[in-house]
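For this view, one protein chain was removed and the others were kept in their places.
Then we have chain A:
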Amino acid sequence: MEHQRSYIYTPPESDERPAKRQKTDKGHPHSLRRERLQTFREIWAEQETRIQACLKTTLEEADEATQENIVRFVAAAAERDQELRASIPTGLIVAGPSIASHGPYFERLGRQVKESTNSAYLVLTSGESPNLKTLLKNLIKKATSLADDDDDDDLGRTTGPSRNGPRLLDFDLGHLQKWQRSINYRTIVVAIQDSEAFDSHVLSELIDLLHAWLDRLPFVLLFGIATSAESFEDRLSSNALRYLEGEKFDVTQSDEIIEELFSTTIASTDVALRVGPNISRRILDRQKDHVQNVQDFFDGLKYAYMSHFYANLTSIFLRDDLAVKNLPPDVFEAVRNLPSFRRWVGGMLEDGRAQDARNALQSDKYLFDQVTQNVTSGQAILNAISGAALVLTRLRQSLQISQKVPLSSIWIKAASGEMLNSPMLREMMLSVKRMSSDKFLQLLGSLQDLEQTYFPIDLDSYQSKLDVMISENDGAVLKTQHDVRNDTLRTTVVAQKVLLSKHKAALSEQDKAYSELVAQFQDELDQYFNTTFIDPKELFLIEILMYDLKSPHTEVFQPKPRFAVERALAAPHDYLGCECCSGEGTRDGEAALFSTQPATAILYQLYVESGSVINAADLWSAFNAMAGGEEEDDESKTMALFQRALAELRYLGLVKPSRKKTDHVAKMMWKGL
């Protein structure tokens, strides 16, 4: 094979196509597709506006402080005297490790800078700056094209040798000087968007050059930094550092933004379709473990919505303008096949409502009414859970419970039905029981804006009662009987032993009354949580209301290419599903070797067992023993198979000819990494 450029592969004839698994269900997977698509668009549009609004406010809020500082910094640089400029004013913008968000950030920053100061703003990225010359060309191009907006005679400006005299080379900053002379900006801001990705030598040279021109061109440098200002500094030459004079600006981290997004989308108290706790957890974990990126969060959520409407016929019930007569019968069949429908009907039978059960099974009209009703009520229940999660988060905050748990984790716990009886809730209720009047006031305050939504407790009446009590107590802090601070610890030394004994301080009248008020509040709160934190999985029609399927979400967002290749080679049966590859050995999960497996798979398994350099002859004899036939002339065929298999392994990047030892191949990849 080595001597041929190519060879013609003639596949063995006769064989029929391997039987494909065919979809057997008779339902129309595309039934009502257009309507579902429509519903998806409408419901997603709501989420999308919410996300955009949230992004706008959170990002802007987050940006605002830093961007204001940066703008002020640039403005201050503009004020400096031309002559006194010994070093380039430099802003180090630590924008965090999610480099995908740096681009938009610098765009927003540029708008701000141009709006509020009379500056030119030029962004450079590493991609367009492989060396100093190209970098300068780009810089000049960007600057002078800014001016192009209002004058179009760029013929005289650019590189072509003008007949009038010596020309400027196209990386000569003299171009900028000319341009600056005509426009006269106060400062020229050069923003290096992804500083780490720049060659540090190029950066140092750039700084040196800009510094040399500083007496003619009022430069300000901004560096976007993903890691830390210190490690960036360490990369610059000390000469370059001498030319810079900097200030550091920290940009809000994107995990805070993700948390904010989570609470306005997934944990919102007003959404038609819920994304379930499992997917939510996956989306969040991915953010925490691998990427920090708003766009990924957005994509994950959107994909979940799409999957729901694409694969689930019953999702059509999320529309609110439905009529029975427009719905094909298989929609109702689909509903009747839902596990939660079965539970529901089972419940009816247990209650002795046989007629209702019959109706549900037989009458589409009856079922339609029930489903539409239950979808609405189910949405309300799920919204209430989100509301309660929010209440719980606020309570924890205002009680200053030390372990900080973000809303996202609380919500996930609640949505998986694990909140009731959880230590977290218990601990919180205990703190409520013990809270003093100042905490109580704070707590009421923090819940104020929730009142109208899903929160049945009448806060105002508590507020007024509490106000009265406090004023009767001359404004002093009231305590409950459970407050530990009412217990004084008594230490007595009895026969060399330290005895600690608790002593209950006597409660004043006011404190008693206050204790009762707190107890009442706690009861109501307990009641509220007990009725709200139900397990959503038990809900009728939860399959319509909530999307929480692991597949295909994981396959799409977290594919495992290497694992897939390794598995295909080690256990070909998993993919081929054919007789020849499945042996008894595969039972216990361990892959096993069979002579009937594809040659590449056999060779791969031999490969996995060997060390980091493999003798090709040994490999061949092992392969021959495994896959070869009895007769002599089989050997050439086996050899062909062997060579092809080895070539395939090489193509996959698994082996490489070894330079260290002749007749050996080097193992490049280990299984399971």
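We take it that a residue touches a chain if its C-beta (ideal position, glycine included) is under 8 Å from a C-beta of that chain, and two chains touch if they have at least 3 such contacts; residues count from 1.
Convention: contacts and distances are computed from a predicted model.
Asks: Identify the UniProt protein name of the omitted chain, choosing among "DNA primase", "Cytoplasmic tRNA 2-thiolation protein 2", "Geranylgeranyl transferase type-2 subunit alpha" or "Origin recognition complex subunit Orc5".
Replies: "Origin recognition complex subunit Orc5"
Asks: Can you work out which residue in A:197, A:324, A:513 or A:549 touches the chain that's missing from view?
Replies: Spelled out, the listed residue whose C-beta touches the missing chain is A:197.
Asks: Considering the complete complex, identify which of A:48, A:107, A:245 or A:648 is in touch with the unshown chain.
Replies: If we include the chain that is not displayed, A:245 is the one touching it.
Asks: Among A:562, A:637 or A:661, exactly one should touch the missing chain; which is it?
Replies: A:562
Asks: By the contact definition given up top, give the residues of chain A that touch the hidden chain.
Replies: Touching the missing chain: residues 90, 92, 94, 96-97, 99, 126, 132-133, 136, 161-169, 171-173, 194, 196-197, 200, 208-209, 212-213, 226-231, 233-236, 238, 241-242, 244-248, 250, 253, 255, 286-292, 558-563, 566, 653-654, 656, 668-670, 672-673.
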